[in-house]
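A single protein chain has been omitted; all remaining protein chains appear in their positions.
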Amino acid sequence: MKDRLSDTMESVKSTLSPLAPLVKRRWFKGLVMAFILFGAFWGLPAIARAADPTGTDTFNANPNSAVNMAWTLITGFLVWFMQLGFAFLGAGLIRSKNQTNYWTKSFMDFCIASLGFWAFGFALMFGGSKLFPGLDDGNAWIGFSGFFLSGGAYDVSTIMMWFFQMVFAATATTIVAGAVAERMKISAYLAYAFIIGALIYPLYGKWIWGGGWLGSLSIAGAAGARDFAGSSVVHMVGGLAALIGAAMVGPRIGRFNKDGTPNNIKGHNLPFVVIGTFILFFGWFGFNPGSTLAATDLRISVIAVNTFLAGVTGAVVALYWVFAKTGKMDIIMGCNGSLVGLVAVTAPAAYIAPWAAVLIGAIAVPFMFATNHVVERVLKVDDAVGAVPVHLGGGMWGMLAVGIFADGTYLGVKGLIAGEIGQLILQLVAIGTVFVWVGVTAFLTFWAIRKSIGLRASREEELQGLDIPEHGIEAYPADSSITLGGSTPVVPKALPVTR
Amino acid sequence: MKDRLSDTMESVKSTLSPLAPLVKRRWFKGLVMAFILFGAFWGLPAIARAADPTGTDTFNANPNSAVNMAWTLITGFLVWFMQLGFAFLGAGLIRSKNQTNYWTKSFMDFCIASLGFWAFGFALMFGGSKLFPGLDDGNAWIGFSGFFLSGGAYDVSTIMMWFFQMVFAATATTIVAGAVAERMKISAYLAYAFIIGALIYPLYGKWIWGGGWLGSLSIAGAAGARDFAGSSVVHMVGGLAALIGAAMVGPRIGRFNKDGTPNNIKGHNLPFVVIGTFILFFGWFGFNPGSTLAATDLRISVIAVNTFLAGVTGAVVALYWVFAKTGKMDIIMGCNGSLVGLVAVTAPAAYIAPWAAVLIGAIAVPFMFATNHVVERVLKVDDAVGAVPVHLGGGMWGMLAVGIFADGTYLGVKGLIAGEIGQLILQLVAIGTVFVWVGVTAFLTFWAIRKSIGLRASREEELQGLDIPEHGIEAYPADSSITLGGSTPVVPKALPVTR
Partner (left out) sequence: MKDRLSDTMESVKSTLSPLAPLVKRRWFKGLVMAFILFGAFWGLPAIARAADPTGTDTFNANPNSAVNMAWTLITGFLVWFMQLGFAFLGAGLIRSKNQTNYWTKSFMDFCIASLGFWAFGFALMFGGSKLFPGLDDGNAWIGFSGFFLSGGAYDVSTIMMWFFQMVFAATATTIVAGAVAERMKISAYLAYAFIIGALIYPLYGKWIWGGGWLGSLSIAGAAGARDFAGSSVVHMVGGLAALIGAAMVGPRIGRFNKDGTPNNIKGHNLPFVVIGTFILFFGWFGFNPGSTLAATDLRISVIAVNTFLAGVTGAVVALYWVFAKTGKMDIIMGCNGSLVGLVAVTAPAAYIAPWAAVLIGAIAVPFMFATNHVVERVLKVDDAVGAVPVHLGGGMWGMLAVGIFADGTYLGVKGLIAGEIGQLILQLVAIGTVFVWVGVTAFLTFWAIRKSIGLRASREEELQGLDIPEHGIEAYPADSSITLGGSTPVVPKALPVTR
């Protein structure tokens, strides 16, 4: 027994040993120090400065806050679940030799982006908005309160808001994974994930949603660009970052011929593609209706139905469009059609009637095809899963659609059909803003990563697939055989780990 | 740059080109014209005639509408998610060579059925019910208001109702996919999907749920046939359409021997079967408890638990039943047992106590086995995934169970155990009505499709699997190789698309 105990102590000691080299590294020390400093200023005195951390006062002031809180959290859970949808969709569209790599990116990116959004992003985005307690400091361009959810931000409403916004930031982040799949290094991708969550996403978000200049810009009677649930904030930002990332990392080996004509690289699992689309569709029921942050706003039923109708119409139009052209029922196009319909209806979902949602979903399909054509044939960029046509193309159309189809019943937003032109102009300004801001910052981000840790796996790794070189784990071992070395990552040095 | 721009313009033009042959086709023109006419009458003046499109009045009249709206939408989302469950379940039970075809059917059927339900079905089903604004016109047999959700139906409550009813119509639709799998043409199946969503499902639904004759028929003191959440409306309708579709398309090659004895055609993926069942079970928590359309009706907890208990009891009884017979733990039977228990408890879920749910789930299992025997050995119909025993067999038993186990605590519905016989008679009338209505209309539907576009793939296509001939996409490419031609479906004519 005593032997076993000393064995155990030895084990624990050796378990902790990897920390030793880590804490010796300078960058690591710096990072930890920065976090501690932030913690000291914002984290530790949190309790004393907390606004309403139990919610008793909030509930007493407004008993309806209970149903609104439940609604916002549950729809937020659904939005988060879209992460799994993106993972399935992209994984199905790429080859089996890069599955471990892709699933790692899909799981870890929201982990890392959300920590960036917790530490910095949320404060940059909503500081100064005064929407909830602890968000007092900031201006029309940038916020600076709410870091680490501490101090006055330790409040049930502020924290609810953080959760709902965080799942949106995570969605924007993961859109990029598919476009750069099969050749971007995992470490490079995870570094990007932190920066988009901490910086790129939050600042555009600030301008239109966080009390910033874009949301209050007034033109021809229209009071601010409007993006109800994120056609621009989430999908254009993610889609444009995807385009830039894919362009900078370069096309996969074999994707383009010498004369610039493209080849098609088949995915490994068609069911995954449809499963992913199903889960994304499911999550969209949280994405759009949840964006009221309130169930007392009964418009949520209209929003849910508009979302649904645009999605199914997109699918039907895309499927039969390709069928008319090729005679084949291409379900990959059907899935992409439903997704681009959903992306497009995201900005206008609350401002329109159901018949307009059907139109918006239908028109989104040629937007997707045209964007795809530009990306693949004009720009000659390798977007491995078609993320850019769906998210950037659909997102642009969605922003425009607000300026066209908003019928004036909800919050006074009026498009062309309600006789107003101002909103459409504001929407164009918002589109331009995304292109400038994300164009510049995403370029700088990927450029800096290329210069430091490098963007792209080696040619050998790419040909072999990234799973073994980067992760040491085969996704589908032909034979689930037994290898030497146990599952503990901290095995005694004498034993080779062959996994 | 200028070159690139003109290239882009060219691309966009060529992208839109497939529309050209399409708009030349007569049937297509007719379809579009019909939609436009409908739109002109019902769609465009919607805003002026809208009842309460933002919900402000509805909320002020009854603040509880917020929690009821949230409840109905969220449970509706869960019901919709069952589509993925059906897809997994059926895909697991069939062969790998028909996966693309099956997933296409599973995804596109709800898209198409729901558009049919939006345009026509909902108005036929609830017009005249006066349950919500904009549903004024109709009689005990058919409704005629609410088309395209326009006019007075542009109202938060009516649109909420549409959403919840639509996901039920979509469920009935997709039940058929499994029974006719591996040989029905995709175009035939999608045509059927439109008709069941627009016509077959809504009219029976009208009679029992939409203020029709069956729901108000009075016999021996019982006031109307009762189907709480759709054992007949969804499951018997879908199950009977599945039986008729499977009979008319004929058995798969090799399913029956010359002497009429059946063979078993193994599925390709057992985990898919269990995953599908898990997801269906999850969705049932929306299906039954959500059917109150109100969380203020606290009976929802009893409904949820009754649903759960019937499902688990069905699984346990079916698993050990087969184990007693064969000595093997057949999880496919366990899954089917849970599903038939869930189907059976759907009609009585609200009217019974938990102990009765356990009994109903247990008794559903022999109903399933007996129905399976009749379908496979007596009728010699090839139901590829066992949809008929679960949905038609379980649905019949569920309708009867209302007349037996309703204990009188909820809405005054009383079965045999509460000393009343009238309800049981009404339930038999409802069962007979389904057989007559769906028997006739489903037969006519499949007959008309057979005469026009044809029901069944050719022998060569069936032997090869439908994936390549109908879709051009292999589900699991052995080698995810690179082929000529990019992903855009509108490639220049000189380039062969080899996907």
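Letters are used for the chains, namely A and B, taken in the order the chains are written, and counting of residues starts over at 1 for each.
Here is the rule we use: a residue touches a chain if its C-beta (ideal position, glycine included) is under 8 Å from a C-beta of that chain, and two chains touch if they have at least 3 such contacts.
Predicted, not measured: the structure shown is a model, and the values here were computed from it.
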### Task
Please pick, from A:L93, A:L124 or A:I159, the residue that touches the omitted chain in the full complex.
A:I159
### Task
Touching the absent chain in the whole complex: find that residue among B:A51, B:L78 or B:I360.
B:L78
## Note on the structure
Missing-chain contact, candidates B:A153, B:L190, B:V249 or B:A315, resolves to B:A315
### Query
Which one touches the absent chain: B:D52, B:D109, B:D155 or B:E376?
B:E376
### Query
At which residues does chain B meet the chain that is not included here?
64, 67-68, 70-71, 74, 78, 94-97, 254-255, 261-271, 274-275, 277-279, 282, 285-286, 289, 294-302, 304-305, 308-309, 311-313, 315-316, 319, 321-322, 324-326, 328-335, 338, 353-355, 358, 366, 369-370, 372-374, 376-378, 386, 407-410
#### Entry: Positions on chain A where the hidden chain makes contact
4, 7-8, 11-12, 14-16, 18-19, 21-22, 39, 43-44, 46-47, 50, 53-56, 58-59, 63, 65-67, 69-70, 73-74, 76-77, 80-81, 83-84, 87-88, 91, 99-100, 103-104, 106-108, 110-112, 114-115, 118, 148-150, 154, 156-157, 159-160, 162-163, 166, 186-187, 272, 470-477, 480-490, 495, 497-499
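In the analysis below, only the chains that are shown with their structure count from here on.
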### Query
What whole-number Å value describes the gap between the mean CA coordinates of chain A and chain B?
32
